[in-house]
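See below for the structure under consideration.
The chains shown are only part of the set, and none of them has been moved.
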Amino acid sequence: MLTTNPFQDDKLHEECAIFGIFGNDEAAAHTALGLHALQHRGQEAAGIVAFDGAQFPAHRGIGLVGDIFGRKSVIERLNGFAAIGHTRYSTSGAPMMRNVQPLFADLEIGGLAIAHNGNLTNAITMRKQLVQQGCIFQSTTDTEIIVHLMATRRGSVVERLTSTLQQIEGAYSLVVLSQDSLIGVRDPHGVRPLVLGKIGENYMLASESCAFDIIGATYVRDIEPGELVVINKEGISSHFPFVPQQQRFCVFEYIYFSRPDSIVEGISVYEARKRIGIELSHESPVEADVIVPIPDSGVPAAIGFAQGSNTPFEYGIIRNHYVGRTFIEPSDEIRHLGVKLKHSANRAYITGKRVVLVDDSIVRGTTIRKIVDMVRQAGAKEVHIRIASPPTTHSCYYGVDTPERNALLAANSDVDSMRDLIGADSLAFISIAGLYRAMGQPERNGEAPHYCDACFTGDYPIQLTDQMGEPDKRQLSLLTEFN
Amino acid sequence: MLTTNPFQDDKLHEECAIFGIFGNDEAAAHTALGLHALQHRGQEAAGIVAFDGAQFPAHRGIGLVGDIFGRKSVIERLNGFAAIGHTRYSTSGAPMMRNVQPLFADLEIGGLAIAHNGNLTNAITMRKQLVQQGCIFQSTTDTEIIVHLMATRRGSVVERLTSTLQQIEGAYSLVVLSQDSLIGVRDPHGVRPLVLGKIGENYMLASESCAFDIIGATYVRDIEPGELVVINKEGISSHFPFVPQQQRFCVFEYIYFSRPDSIVEGISVYEARKRIGIELSHESPVEADVIVPIPDSGVPAAIGFAQGSNTPFEYGIIRNHYVGRTFIEPSDEIRHLGVKLKHSANRAYITGKRVVLVDDSIVRGTTIRKIVDMVRQAGAKEVHIRIASPPTTHSCYYGVDTPERNALLAANSDVDSMRDLIGADSLAFISIAGLYRAMGQPERNGEAPHYCDACFTGDYPIQLTDQMGEPDKRQLSLLTEFN
Amino acid sequence: MLTTNPFQDDKLHEECAIFGIFGNDEAAAHTALGLHALQHRGQEAAGIVAFDGAQFPAHRGIGLVGDIFGRKSVIERLNGFAAIGHTRYSTSGAPMMRNVQPLFADLEIGGLAIAHNGNLTNAITMRKQLVQQGCIFQSTTDTEIIVHLMATRRGSVVERLTSTLQQIEGAYSLVVLSQDSLIGVRDPHGVRPLVLGKIGENYMLASESCAFDIIGATYVRDIEPGELVVINKEGISSHFPFVPQQQRFCVFEYIYFSRPDSIVEGISVYEARKRIGIELSHESPVEADVIVPIPDSGVPAAIGFAQGSNTPFEYGIIRNHYVGRTFIEPSDEIRHLGVKLKHSANRAYITGKRVVLVDDSIVRGTTIRKIVDMVRQAGAKEVHIRIASPPTTHSCYYGVDTPERNALLAANSDVDSMRDLIGADSLAFISIAGLYRAMGQPERNGEAPHYCDACFTGDYPIQLTDQMGEPDKRQLSLLTEFN
């Protein structure tokens, strides 16, 4: 039924968010609220699996968290003292129920639920092996590889999980719910985020700290790269099953993915974006009348740019939030109106003005082009664009929905060509050096940079096993189900 | 949403029907029509998996076949030259999507879809073993055991299936769709039915021959007990992978399950029912004014009884077919009206009359009691009941939804007590001997009776492995999902 | 969404059923059950309006009565001590919510709800007049004319209704619910049925007596032609606001519309049909092996024919009741399968036999043709058709959905041509004289026949005002709403 993705825009997308809580009588309700706060990371499907000491009540659905879990009767059926949850941004086509997480399995040692944020880089390779061994996959998710590996190991949940982690490569954070514990894992490089929180005596895990704020919980700390934490009746314990690696946290979490009010690796996301805006105003200054953010994600950098350049900050572009789930434009004649469904020019601050538009990133360049066009039609005298990230030149294989390289504008054009294509008077991106400076990090060290910045540099910290050798044309599943 | 099963009645229920076709451009459309004709065997859910040479398009849903597959767009997406389908009567609770067949698996050797009518008697035992080996079950169906066994064997589809069949016990008919063939299997005793048909050059398989009539196909023959047929581009070939067993076809197929216009094991179901009615009129004659069937299933036996006793046959009870999917009676005061939602007395042929009510069977006795009451209120002078089957005294473990033994009226009461409880002036069942006579079989031979008649005799032809030893309390799945 | 009318068949259709009850705490529940029993008269939409002493809670919907009113919460909201209800067979296109009855209006004298079975023959004429006066129509129903006339009269409900009845022409039965009473009206000729029932001390009205049986109420009497009954706290009172007219009850109610277990004008419908079958066996005997009804409506006449001709009655055609709400045939190649979705041949009693097919009527002849074809394919030696009504040669304008005259097979062909077209070996209809004889009436008197038999004779008892003069092309409403 969903004919157009209302969230379709010219952005990279974090594919998922995860949440888990143990020891709390309102486990499912807290999980639903936590997922609600994390929906900027994935709003197409969501699920919760709880555990009541005997059964694992579960509910999964397509749509917004509020719509899936908003009815009291749903939360009441998700009875239990522990729960994990997941929200999902599906990468292609209609979302399929069989891919909605958490996944669940009845193992020899009891029930097991898993939710996963990230991507395995040896998923196809592993899946092939497992199918050869007789494993039957229900979904096309990477996560199911972890489930099958755990099913075919021996020992306790922690032993099976530890053994499984040796087999998989990639960038991931996991929450696992078994009959006696909630487990959280972060990959050895710590590419994807995972934070620990506490409400009363109960621990919880989430992709971002904003999930704690909504329920009045407190942020304790980030789970460390390569750390595995076990939360059960005895409390919390830490394990480090991997060979230690250089930390390479995803810098795009600061640029766009995380919510501005989250604290990530100890740094305020909003503050980071503002500092990038200030740095950008110094690197690429421009004489202008007004600094205009492309809402909502461009706002903090635009405030920074305005403060750094001492130029007025104004809402020159208004965003319409009532987009609904579907909007097909009815004919070719008015198809070009597309972008205006979401944005419109606030003429009072555009007409006759020299305008600086600030946005967080450019991926394909489709939206920015239409916005520049709209701003010019509204009578802007000059249109300058400042982007609060370096040019996005490489695809991400670590759990982010990026287009193929040939669709990335910056992978195929230099800045001058991009400017012409977009139709701006000037265009500038923050430099890599400026980005590290703004983040308060030392100069980027080629040997051991602090962040994963592969989308800007092509320097991939984790081996891309599935990308090597001949491209494997085999689809993950021969089943094409309609529902 | 389904609050009352409109098909809930005092009947045993065949749990499933299956259908398969190979080599036909309209494979899915023919399968949908075949399933439509087989809905008396299961009308709560249905599914079709097709094969187009590369992919296996599939669609499964809850509800009637016409509602699930009635839209042209659905059939068009089920593109392919081969297809199998399944309709399901779910035994307890709300039907769950994850149990709707056909099941599908991506195996090392390609895609595999399976649909199954019947029951494995060692399902719990096998499931435990497979879970210990690391298999992950998605459904709670017996059928998934077959899928996992095939996934973990080696060799071709036929080799894997043959090897699998050695492991399982029970009463079953299967249709299997692989990348190169459609396969049909009937269990060694031939308890559950499976027939072969042909349209043009294309073979098809179905639970009953009425599925061929609807599409203008012709009935070729019954698949033999223990036979495995492979239908592919080369044509059809027969295999007999089992040690030969005494045939024990389910006699209840004649009494109630099969459609009256089906030909089963060479015998017309309608004719069989009529002959039972005639036999019953000789065994238990009664002086009466009118023979009244309990519609619709009692009709053929009532016609036989009327002919055998030379008494007028009349529709003294009218059935309302517009029952809809839900009907909750709104209060205690009118709850007792329940049965009238479906049946009403045709006073013109009841008032002042000596009435013989003929039905096919009595399970719990709940419906017949209300009908006798209704007929008495309508002014019947006498009410006699004649049942066209022996007393149902034992549960079925071979793919039929029967209540626990203590809910079977005949398991706990003799015929006199039953008559008093039901409130009839007389009550008689056909005898076992009369039943075999009516079916044209020699006298029942305790060593090797022709039919499975365990529900009347307790003589179970296939070992009930799961019923032996201590009852295993473990549920099949710890997951309780709501959707 | 409804793409094919599953009830589409070659029948005339009664367009509606009505029900009303006063003084009962379970008014809405009883009304829902009464409507359930009346669904053979209209199963596409239904509605109930109750009255609780202050408000008129209402619920109307598209679909089966059980689906619209099956949930307890719905009935509970329809609180009140009086209620009226309606089920509807919509004549063309998708059913529209705005035409679902009962209609309701807030009048100067309080709330008013009306439900209507029948047709006004001066509806277009009256509607035009009312629109000129400034009345705004919401529906395209005849019933709304009555509502507007009542709104613009003066005086009490009964005075307004009496005055209104002087203005309208047609065949109708009405139930009206006002703030102090339930009113029932039958048109002066009594063309459409309306019966009075009683449960405890409470009176009720219904289109047929089978609506009383379902709730354990008793049939009191038929409302007389031209009678207006007022049921309120004081009890029941009778009024006769019309100039008395010759009674002309619709004979097709006996032939097809009414349920076989209903008593109409003192005669059992089932008995009437059987007597027609007997009469027909004498009028048009045929040497045959088996008498086969076309189910379900042909059954009573076939039993009569079998008894009258002393030939075995057998279910040679089986009907599939699981038709669902939609069934599009997927391609031209299998479109001709249409009829088999509902009927199939029971070969055991067809092959090699001389078969007499008995049905109640032939309208367009489409279904009978396919059935004869099916029966021949099943190997019948001879196929004879006997129809338990005279040839249907004229359209009905009195509340029955009939095709235009040029679509009526008998209006355009004599019996021999019809037989050839249908492909039967012989074809016979009951004669008009035979019909009256079977009904126990004196020979049809051209001056004052006992029944309205216009569909067979063209003798229309009520003036067809809207059919006179030039055909008025103006549509009833310029609004075409989609929902």
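Letters A, B and C mark the chains as written, and numbering starts fresh at 1 in each.
Note that in this section contacts are C-beta pairs under 8 Å (C-beta built on N, C-alpha and C of every residue); 3 or more make two chains touch, one makes a residue touch a chain.
Predicted, not measured: the structure shown is a model, and the values here were computed from it.
Visitor: Taking the 3 visible copies as a start, how many copies are in the full assembly?
Guide: If we count all chains in the complex, we get 4 identical copies.
Just so it is clear, only the chains that are shown with their structure count from here on.
Visitor: Could you run down the chains that neighbour subunit A and subunit B together?
Guide: For subunit A paired with subunit B, there are no chains in contact with each.
Visitor: With centres defined by CA atoms only, which chain is the most remote from subunit A?
Guide: Following the centroid criterion, the farthest chain would be C.
Visitor: Most contacts: which chain pair?
Guide: The largest set of C-beta contacts joins the chains B-C.
Visitor: Let me have the rounded angstrom distance from the C-alpha centre of subunit A over to the C-alpha centre of subunit B, please.
Guide: Here subunit A and subunit B have centroids separated by 50 Å.
Visitor: Rounded to the nearest whole Å, what is the centre-to-centre distance of subunit B and subunit C, using the mean of the C-alpha atoms as each centre?
Guide: 36
Visitor: From the mean C-alpha coordinate of subunit A to that of subunit C, what's the distance rounded to whole Å?
Guide: Chain centres of subunit A and subunit C, defined by C-alpha means, are spaced 62 Å apart.
Visitor: In subunit A, which residues are in touch with two or more of the other chains?
Guide: Within subunit A, no residue contacts more than one other chain.
Visitor: Sort out for me which residues of subunit B touch subunit C in the complex.
Guide: Contacts found on subunit B: 3-4, 6, 26, 28-30, 32-33, 36-37, 39-40, 43, 63-67, 70-72, 75-76, 210, 213-216, 259-261, 263, 268, 270-271, 296, 299-300, 303, 307, 312-315, 318, 320-331, 333-334, 337, 340-341, 344-349.
Visitor: Which positions of subunit A touch subunit B when the two form their complex?
Guide: 49, 54-61, 74, 77, 97, 104-108, 110-111, 131-138, 147-148, 151-153, 476-483
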